[in-house]
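The structure under discussion appears below in the form of structure tokens.
What you see is the complex with one protein chain gone and the rest in place.
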Amino acid sequence: MVDWRLYEPLINFARKRSMWIVAFCTGCGGIEMPPLMTSRYDLERFGMMPNPAPRMADLFLITGYVTPKTLKRIIITYEMQPDPKYVLAHGSCPLNGGIYWDAYNAIKHLDKYIPVDVAIAGCMPRPEAVMDGIKKIMDLIETGKADGWKRYKENYEYYKKNQDELFGEGWREKTARRWIPWLMGREKKREEE
Amino acid sequence: MKMESVKIAPEEKVRKKPSFLKPWMSLKYLFKKPVTIKIPYEETQIAEKYRGFHTLNWKTCIGCNMCGQICPARAIEMTWIEGEKRPHPKIDYGRCTFCQFCVDVCPTNALGHVEHYILTTEWKDEELELFDWVPLPEEMVRKFSDYRHPLAKIEKYEDGRVKYVLRDGSEFEFKILGYGLKPPAAAKPKPAAKSAEKKEEPNPGEKKE
Amino acid sequence: MIETALKALFILLYATFVGFMFMGIIRIVTARIHRRVGPPIYQPILDTIKLLSKKSNITHGLIYDFGILYAVGATILAVMFIPLGSIGVLRAYGDLILITFLLEIPMLGIMFAAMSSGNPYAGIGAQRALLTLLAIQVPLGFAIVALAEFYGTFSTYEIVMAQQTMGWSIFHFPLLLAAIAYDLVLQAMFGKEPFDIMIAPGEISLGPMVEFGGKHMGLLQIQHAIALFAETLFFANIFLGGGVVTAFSSSILNTIAGLAVLLVKQVAVLLIATFMGAIFPRFTIDQAAKFYWKWPTIIAALGAVLASL
Amino acid sequence: MVTQEELIREARENGMELLPLEKDTYELFFGPQHMATENYSLILKMDGHRVVKAIANPGFLHRGFEKLAEYRPWHTNIALLLRICVPEPDVPEAIYSMAVDELMGWEVPERAQWIRTTVLEMARVSAYLFWMMGLSFKLGVYTAGQWAAAYRERFMALFEELTGARVYHIYTIPGGVRRDIPGDKWLRQLRDTVEYIKDKLKDFDNLVFENYITYRRLEGIGVMDKKFALNEGVTGPNLRATGVPYDVRRADPYLLYPELDFEVPVLKEGDALARALVRRFEFEQDLYILEQLLDMGPPSGPYKVDHPSLKALPRFRVPAGDAFAHVEATKGDFGAYVVSDGGNKPYRVQIRGPSIAHGIRVIEQLLVGARLADVPVILMSLDNCPPDIDR
Partner (left out) sequence: MAEEVKASWSKGEEIVRMLLEKAPYAEGTVRRERRLEFKVPADRIVDFLRTAKANGFELLLQITAVDWLKEGEIELVYQLFSISHGTHAMVKTRLPRDEARISTVMDIYPVAETYERDAHEFFKVTFEGNPKLEMPWILEDEDREVGVSHRKDFDMLGYVKRKYKLLDRFDEDKENYVI
């Protein structure tokens, strides 16, 4: 049996230098992602790249405000990611509502629904500020303090309660079935004729 | 469907010819210098008057609440501070959109802004307190030239005292009496009610975790 | 016996390491064309370590696990058959058709796994992979036939040896045609534009790979590295003269020099693929099939006919 | 686990008609977690790799701007409404300001008009670069996309210098603009940037717009004809690609556009290639317009209306009435309808994003019969911007 703890520094180094990002623009901060990912600031220097599939992604960037409709998908996507996974929340909106503090369709406190590791200020944050947040996450990973995914497992009841309170019980099934009648609609008419 | 005075581009100018060989021209960039700015190792130049964090001249602020009225996000809350005659704005970066209309409307130019824009914290309640502050005077913020938020920590005490620890270790301490436009509970006569209100304030933070 | 085992181990380690370096080279060169700095060359290794160290792993059943192992196994087997300079484990049995087959079947393994995951994107990706596989068969077959006709043998090792006396294959006109066709086919095998149809991040979210995460993806990365090595090695062997050096008196020096020569040739093959990938958009699957059945097929068939004359 | 029988029973109880999908078709949820759609979802019914039916599912970015605007003072709404169009936030600013100007009866000073026109054109150029990036990424020429994103940064820097923010400029306000041009240095920088981008446009031509495979990918997909486009309310480059020379800058001139010289590109085919070429040509024209503006030079004078009500912004009131203003954005006709009841907050603000026409019915109809690989390309060639739809 190998003692994996010996390799912990190496593994943590690999984790911190190879964070793959879920390609999910959840809000307006998505517009600052292209400069960050592409030639201008080139996050690939740190091995970060947007990954289309959540199954192999590590870092979830909540780019700005989150509407309940998106939050449902965020939660599902977040749960699809394999552990360990990290969440970076951009700007004011996930923190305290931002300019949408009184909007009926924007989440005010993201940490009630999924755990967040790092917050950055700005509306929207400049790429440099996002970089600073990523640097912070890297530091946290190195010291083993980025434990959002552990918290999600431990306090699952708390998060689930909040989610259910917001969306109503059984929201996953409901969302999945919502479109079925409309996908079928036309076929049915044809059969009747 | 004719419109007067529309200059329509000739079609051959709009069209292009497909080619197999031209794309290979772009390989010349293989040997050119990358355009990448290597943040965080390389400093980027921030424009002058970039709309970053606020500053507040505590002496000239007259507590008129113009900033609170114009704020689209209701990020500004008037705060009564011991020793100050008029309330001062407290700005919540969990709401602020950095539009700086508040700076524009300030009648005495007490509220200003600097270019500093970086504030990164771990998502812990005690660290998130940094997002909610009464802005410091400009020279205290300008001291730091790396575009970061000047505060390292905000310590809150039971009796409403608040201690700002700056990143260079210096401290800034004051006592919050209450919030709102009116002086909190006639300032002096009923300290009991005040403290009750204030006790409530740090509580939600502790309760949650 | 032990010597053979050691050789096999060496080939495996060397192939994995160099394969990862190749992945790094691809990423850096692409980044430079993009006018950016790009990741360090060892980035793919870090990615793989990270993927293998994931704490949770999702599996969709036996086939899902088996498909990946199948892919990795087939790739390793392919590497063993290809002569690596003067080192070779099974090179005596290194039949052209066998190696070509072994280089293709990893795709089948990935497809099994992808299909069993039940994700529609993976299903579409698998379909596309299958069609690509089908499309590249024709030019590939003609290219192989051209080689076999020209040299009168199916053995890779013999072809390499024959090239030492007759000069590289690409200096003979019929085989040049075959090489061009084979290079276009390689583009699809590497999964580079314009034939990265089965991955297509912007369309079907990585296609077959969409459900893989954690250790499965880590294994796939290793497979990808070895496959990259094997494919470039095969091309360098049959068209670019292989890596047989006899200039030095010491056999070890000769071997090392042979490996170095091979490496240079492999990188050249890789760079051409990278360049092509950087400047061309992706075809759709029907266009790609039509393309493969048209130009590369004609070129390769012409090569085969000329070679047999 | 729920068995299929249970599902069917439950669906029947709830009045849902649950028919088995036809044997050889399947559903595909395209987005929102997908690289090709920015937080916008398409529900596709697929037969092999052909789309049989598409349903657009917007609303992931809905924040209720039109309601929120009724709760905020007139000026403050600028900081809110510009979030409707993220790639070119100056457009909502400009239309809202133009509508309020009309309600106030203000004639904006010449210098402010010049600055507004310049800002709008810069926004157009940077939005086109952003679109180029999107198209290249969806086509698979990542090189061009990376370049476009990098070159766009030059405009971001200029915006930063001028307005004080990179993306959300909050710059155009009713009655003019918020601050003056920072000086001649900025103008010189702008000219340099225009020259630079003009030079780099050749590379984009080589790589994308004259690439053989681009043509193969774009030709003949997503074809609209003139009648269809007009019926469906298609505007902007998408409409011009079908042969209608409708450009708001000419059809309903605003700001300095009557004085500027530019050509409106028109193509007949109406397919994705025509749309891409029209956009490319407009990009060139925008650079030309910027050059003209620079040659013209900013007129001297104040940069905003001198009006006492602008001194106390929270108490800024607008006389009752309604106004409609629209400008030509890169995506199409962007309009704002503002109603005032005389108070210090708008009574109703409605923003008309071009994508509300492009992103729902047009997409649903264009996608029928398209290959799956064409879906992202069609989306991108229409330049669909989800926040416009959701508001």
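A, B, C and D label the chains in the order they appear, each numbered from 1.
Operating definition for what follows: a residue touches a chain if its C-beta (ideal position, glycine included) is under 8 Å from a C-beta of that chain, and two chains touch if they have at least 3 such contacts.
If you're wondering where the values come from, they're calculated on a predicted model, not measured in any experiment.
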Candidates B:Gly68, B:Pro135 or B:Gly160 - the one touching the absent chain: B:Gly68
Selected residue (touches chain absent from view) among D:Glu27, D:Asp205, D:Asp252 or D:Glu269: D:Asp252
From A:Ile62, A:Met80, A:Ala103 or A:Met131, residue that would touch the chain that is not displayed: A:Ala103
Absent-chain contact - pick from D:Lys67, D:Arg179, D:Lys198 or D:Arg317: D:Lys67
Positions on chain A contacted by the hidden chain, ascending: 68-69, 95-97, 101-105, 107-109, 165-168, 174, 178-179, 182
Chain not shown, touching residues in chain D: 57-59, 62, 64, 66-67, 70-71, 105, 107, 230-233, 235, 244, 246, 251-252, 322, 324, 326, 333, 335, 337, 339, 347-348, 350, 352, 356-357, 360-361, 390
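As a convention for this text, only the chains that are shown with their structure count from here on.
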Core chain by centroid distance, with centroids computed from Cα atoms only: A
Rounded Å distance between chain A and chain B, as computed from the means of their C-alpha atoms: 24
Gap in Å, rounded to a whole number, between the CA centres of chain C and chain A: 35
Contacts with two or more other chains, residues of chain B listed in rising order: 23, 26, 29, 34-36, 38, 72, 97-98
Chain A residues counted as touching two or more neighbouring chains: 38-40, 42, 45, 52, 99, 102, 123, 126
Overall pattern in which the protein chains touch one another (line/ring/star/complete/other): complete
Footprint of chain A on chain C - complex, ascending: 27, 31, 34-40, 43, 46-47, 49-51, 53-58, 201-202, 205-206, 209-214, 217
Chain B-touching residues of chain A, taken from the complex the two chains share: 39-42, 45, 89, 92, 95-99, 101-102, 111, 115-123, 125-129, 131-133, 135-136, 140, 145, 148
Of chain B, residues touching chain A in the complex: 34-40, 44, 72-74, 92-98, 117-123, 128, 131, 147, 149
